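Selected chains from the complex are presented in situ; the others are not included.
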Amino acid sequence: MSVLRGCTKFTHPGFLSLLSGNSSHGRSCALRYLVSKNDYSTSSKIKVDLDSSNGVAVLQFQSPPVNSLSLDFLTEFAINLEKLELDRSCRGVIITSAQPKVFSAGLDILEMYQKSPEHCAEFWKAVQEAWLKLYGSSKVTIAAINGNSPAGGCLLAMCCDYRIMADNPRYSIGLNETQLGIVAPFWFKDTMLNVVGHRETEKGLQLGLLYNTPNALKIGLVDELVPEDKVLSTAAETMTKWLAIPDHARQISKSMMRKPTVDKLLANREADTTNFVSFITKDSIQKSLGMYMAMLKKKKS
Amino acid sequence: MSVLRGCTKFTHPGFLSLLSGNSSHGRSCALRYLVSKNDYSTSSKIKVDLDSSNGVAVLQFQSPPVNSLSLDFLTEFAINLEKLELDRSCRGVIITSAQPKVFSAGLDILEMYQKSPEHCAEFWKAVQEAWLKLYGSSKVTIAAINGNSPAGGCLLAMCCDYRIMADNPRYSIGLNETQLGIVAPFWFKDTMLNVVGHRETEKGLQLGLLYNTPNALKIGLVDELVPEDKVLSTAAETMTKWLAIPDHARQISKSMMRKPTVDKLLANREADTTNFVSFITKDSIQKSLGMYMAMLKKKKS
């Protein structure tokens, strides 16, 4: 994985193949040529099952206890997505959780707490890369949200083409960063804007709102609520409908909607990293993170 | 009509008159000066009735069987709109269908199937021109959607200021291009975006969704559902309300909302045509169109 992280730039095959006249965003990472196509199962934090009968890959997050988006998790996630992007036998990707009650708890705070600026920068690039790969994927992407989905967990769900959530009143979803004293970057904001519109994003981001399932459905943050034991099967049925559309036409349409948002991060990627590092390493922010973690520990015990 | 099609550029009187400091987008086509103001009825594919008592023109599509948007239809449509735009006695335009069960079936596939690149380019410019004239019209425009309205039919409806649809469960409306293996261009997308927002457009375009009437109302793709025999009378009543607003103030407001979208096509018109021609003349796309037409024929017999 250090090889992928060592790559300075990645291609974005999804958009490369979609956009006529769009030259490569950078040199391709050599990694993917070194990895056998069928070794998806060697992943430890994410279980990948690609069904060759229909071209649908299921990515199950299996990083106990709460699928925190650590550097290792995000790197593995981006590699898997890149491999699937290049795998012509794959047409759709379902992301879901193998952990009970949680889809993903979001970015791993340990990667940002009392870490060197270099580590923070490396971590942030991995967050960007995971977003670029998922939001820019040419495949049909469906989130089967079978548990809580705050912050970065909500981001991954919002990147998909369709969101199905377990109709469980204890689950919630939203970009709640401000509640922790931190701030969602502009591309988190853009992703939410593209799903629920300006007003709801402005309110949701300022207040760090976690929406319960009926409210998430009402504002359009998720597309559908189903009983908890039907989340994955509904995702599979929905995928079948999406795969009935010719890939090339669907892909160009998807790219047309998402390319400006993707291009915005690509054009500002380094400044965004610098911004993040200078923000997160501030004493006041570190203190907030420390207090938050102490609070979490207290809750557990 | 070949005269109009021979014009390289048209003025956009609606916006010309609205936008201060906005110089002409091109030389005016001489045609309109050669045509008597009252010969609207010479049109064969579109019946035009301009009521001099209230300044409301009704354009009835009468091109059997399904008001396909052929090169001739689109050219006649653009000419009529340009004449009405210049006719100071006209304040509002209602578009509707004289054919049973269909508003318009959308772009005429015969104009794109096994045709020369030159013909495809000419056809596409006519599609652009019709859109520019209707979306950029300074008049009040109302769609009385009395039948099915897929693809290009949906586009024309979305260009209007207000949409009234027959409350008939068998009718549907939407940009379903991907279902045919083709793709709505960026200005179709922009038009839909301005009506139903980003999320619904992204989903609707990718899936090529045709919305039944309750769903079209729910997502805001149409403004009102009325019994089939009330569509035109409701359009006339609605027009009266819109005409109660002083023209100049309403026109500036309309222009303020739509000018950026119009300018985007004007700035990229030739590239858009080139794009379309190179896409539609591909063997794979021609094959898709051929299969689709064979399927339509089979349905009929």
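To keep things simple, chains are lettered A and B as they appear, and every chain counts its residues starting from 1.
Assume contacts are C-beta pairs under 8 Å (C-beta built on N, C-alpha and C of every residue); 3 or more make two chains touch, one makes a residue touch a chain.
This structure is a prediction, so every number in the text was calculated from the model and none was measured.
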Entire complex copy count, 2 subunits given: 3
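Quick note on the criterion: only the chains that are shown with their structure count from here on.
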Contacting residues of chain A [partner chain B, same complex]: 20, 161-162, 193-197, 220, 223, 241-242, 245-246, 248-250, 252-254, 256-258
Touch list for chain B against partner chain A, complex: 177-184, 186, 189, 197-199, 201-203, 205-208, 275, 278, 284, 288
